[in-house]
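As you look at this complex, bear in mind that one protein chain is not there, while each of the others sits in place.
After this line comes chain A, so read on.
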Amino acid sequence: MSHSFTLNGQPVDVTVAGMTSLLSVLRDQFGLLGAKLGCGEGRCGACTVLVDGEPVDSCIYPVANAEGAAVRTVEGLESDGEPLTRIQDALLEHGGVQCGACIPGVVMTLTALLETESRIDDSTVRSSLSGNICRCTGYQKIIDAAQAAANANGGPQ
């Protein structure tokens, strides 16, 4: 079965069974290894990508559901010629990255948050991260980074 969607802005077409996970399509068909197979159960969020701007657990997201949608992965992030997006930069500046295996997913979740929320505070960041497990950092520096990136965005803080 053939499935068409845009991947990081480019139209793509894949022929796989509709229930194939979006994650395995990204990794095996397109060689995009940023999203991780952390648990394969939709629990850890290391596989988070954006489908039409919404974070999804791509490990349990059937590729058929992406039909006609805009799929964005960590590899597709751009920031006006800057080397890193605000959230990527803030994560490094605030020490929010340790082993980093969860980080591609965290980056996508927080990218969606920064794009959609006008007011970002400690509790909005925490609730947005409810589906992203980080076993290393204890989250505080990730939360600090998200708030700093929101500030840099000209947000209300």
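The rule is short, and it goes like this: a residue touches a chain if its C-beta (ideal position, glycine included) is under 8 Å from a C-beta of that chain, and two chains touch if they have at least 3 such contacts; residues count from 1.
The working rule: contacts and distances are computed from a predicted model.
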Omitted chain (choose from "NADPH-dependent 2,4-dienoyl-CoA reductase/sulfur reductase-like enzyme", "Xanthine dehydrogenase family protein", "Quinol oxidase subunit 1" or "NADH-quinone oxidoreductase subunit L") - UniProt protein name: "Xanthine dehydrogenase family protein"
Residue of A:56, A:112, A:125 or A:150 in touch with the missing chain, whole complex considered: A:125
Which of A:44, A:114 or A:150 contacts the chain that the document leaves out: A:44
Residues of chain A in contact with the chain not shown: 32-41, 43-44, 46, 73-75, 77, 83-84, 88-89, 91-104, 107, 125-127, 129-130, 132-143
